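If you scroll down you'll find the structure; I have some questions about it.
With one protein chain withheld, the remaining protein chains of the complex are depicted in position.
Note that the chains are named A and B in the order they appear, and that numbering of residues resets to 1 at the start of each chain.
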Amino acid sequence: MIGVVGLGARAGSFMLRDITFTVPTGAWGVVLGPAGAGKTTLLETIAGIRRVVSGAVALRGVDVTRQPPEQRRLGMVYQHAYLFPHLSVDENIAYAARDHDAARETADRLGASALSNRPVASLSGGERQVVALARALSPRPDVLLLDEPFAALDPRRRTSIRAELRRMQREWGMTILHVTHDFIEAGTLGDLAIVLNDGAIEQVAPPDVLFRKPASVAVAGFLGFENVFSGQVVSSGEGVGERLITFTGNGIELVGVGDHPRGEGHAVIRAEDVMLAREAPGPSSARNVLRGPVVSVTGHGPLSHVTIEVGTTNLTAILTEGALREMGFAPGVPAVAIIKATAVHLC
Amino acid sequence: MMCAVAVCLAVLSLAACRDANVARRDTLVVFEAASLAGPMRPLLDTFARRTGALVLEEHGASLELARRITELHRVPDVIALADHEVFPELLMPGATSWYATFARNRMVVAYTDRSLHASEITPENWRNIILRPNVALGRTDPVLAPAGYRALLLYQLAESFYREPGLAARLAAKTPPGSIRANAADLAALLSAGELDYIVEYESLARAQHFRIIHLPPDIDLGDVNRADTYAKAAVSVTGARGTTTRRGAPILYGISVPLHAPHGDAGVRFLRFLLEPDGKAMLRAAQVDALDAPTFTGMAVPPALSAMRTR
Partner (left out) sequence: MSQRPADRALTGSLIGAAMILVALLVLPVGALLLRGGAAGVRQLLMDAELQQALLLTALAATTATAITILLGTPLAYLLARHRMPAQAVVGALIELPLLIPHPVAGIALLLAFGRASPAGAALAAAGLRIVGSPFGIGLAMLFVSAPLYVSAARESIARVDARYEAIARTLGDSEWTAVRRIALPLARRGLLAAAIVMWSRAVSEFGAIVILTYNPKVASVLSYDRFTAFGLDAALPVAAVLVLLAMIPLTLLRALRREESSA
């Protein structure tokens, strides 16, 4: 278990403020956030490398805030491997291993054994990462902190290392906190996603919830939601929990599903959830139908982004190459956008 | 960066130019024994004021100053040494053809208020006090500094004067090699810092450094020109890396000269004239230097402006 409560830390002029979350034992937490959000600082503070300014860190249910790093029994892998250059590959892997066999087994499972005779300086970036992972895993830690450890790996090796690490985690009951920029990686590996922005938590949620329901405009923007509108929630139904909500802003009205109260809010819609047509359809289940001329068409290989003007703002949809050709969308051509209420997330 | 270097070089050149200009004007470069630095200051200041000359002083041990001329070929306009014997030994005839003796000096025991038994020592009991256990006694290296071998000569003279056989050896042994220094300035620093209790040095140095002084009987202090015969009975062998030389007791006289190739020899002669005249003598005496009534000149080709003074 990795838990932090009200955690504050400092890195130069940068401050980490009031961070609270818990990754349960045996779970895989992913940390997302733009560059400079404080992701590495967070890992270093949990590892004890960086001093805690406020709050507490707990590992395995025990407060370790005052413990030095060497007593926290965790493994840490930086984005750049930081292999000890004065030691051989084997010496690096065995640096903290309980015994020779543990080191060799870890190296074998990660495919690092083949590198053992090579000088550290001659390893590629990906090979260094593999050795760094083996070094961190040799002492069989039950808490593992990873800072973009797969970034330097080629795609094939990335897949196999991820899978092996997943197996090790299950076998040993490791709790992992993993900083990544890769949303697919976060979605496939993560049990829990923590979004940091500018030193503070934006959202803590399982990845599938996160990618459907960003908690804020900042998260939506960071996760790549193409359509973000700000305005007012004018009616918010009755009762608690999910309900139908009406939103107006930027000269458009949208119906969505959620639990947002009345007042200021944002509507976010993924471009792939927007359907485009040349003319308004007949009666349909979709609650939102918006009209406007095409403003731009930008090609992205088999997929194109088509942006239309609605109200005083723009709405972007993703179309396949074939659909674009059939519809004949080009700047100036009138279009109709159709969006289901469940695709409109309010935050 | 280049600009900064250029600016620095330019400023340095200006400083050099100023020095060069000064050198073209009336300048007096004086090498003087460290023990003369204090007493000579008012004379040099007055000379500078009266003549408008710029005076540049370099201080050091007498032998070292002589070596600057003979070995490093840096020639001053005036060289004044605490020991006239350095002239015939090192400087004549290559660097100068003559020298004048102009003041007496003598050996004393110097100490400070903090020295062990400072309240008890007198001109009568000095040897007993400095031979007491725990007293630290210092002197200069006899190979390098005339004051060093003169301390040893003084010990011999004291042994016969007080009729205490073995006294000279006991006094000499009282200073371990670690308490010997190369020159008077370093030795004085040790006394000032309290590392030593007593040193055997020139009176001029002790006065310049404001040490307390024990005056010794004239029969042993090497300060009386009329007791040359008595002093000559003492002799010590000094062994350096180049063999052994014998030093014989003689009255201590300050010597002064204008080197052969002095860049401003005229100014040098003018200064010597000032020094040897009544005004100069009075200033030296005011600074506790025992100036001779009339100088004695040794050697050849003494500048006529000076040799005339002999007759006064």
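Note that a contact is a pair of C-beta atoms (placed from the backbone, for glycine too) under 8 Å apart; a residue touches a chain by one contact, two chains touch by 3 or more.
Bear in mind that the values here come from a model prediction, so they are computed numbers and not experimental data.
Checked against the hidden chain, the listed residues B:A193, B:A228, B:A286 or B:A308 yield one contact partner: B:A193.
The omitted chain makes contact with just one of the residues B:R67, B:H117 or B:R170: B:R67. Contacts to the hidden chain, counted on subunit B, fall at residues 61, 63-64, 67, 70-72, 114, 136, 141, 143-144, 176-182, 186, 189-190, 193-195, 240-242.
Residues touching the missing chain, restricted to subunit A, are 44, 47-49, 68-70, 72-76, 78, 82, 84-86, 95-96, 135-136, 139, 145 (touch as defined at the top).
Note that in this section only the chains that are shown with their structure count from here on.
One inter-chain figure worth recording: subunit A and subunit B are separated by 87 Å, centre to centre, where each centre is the mean of the chain's CA atoms.
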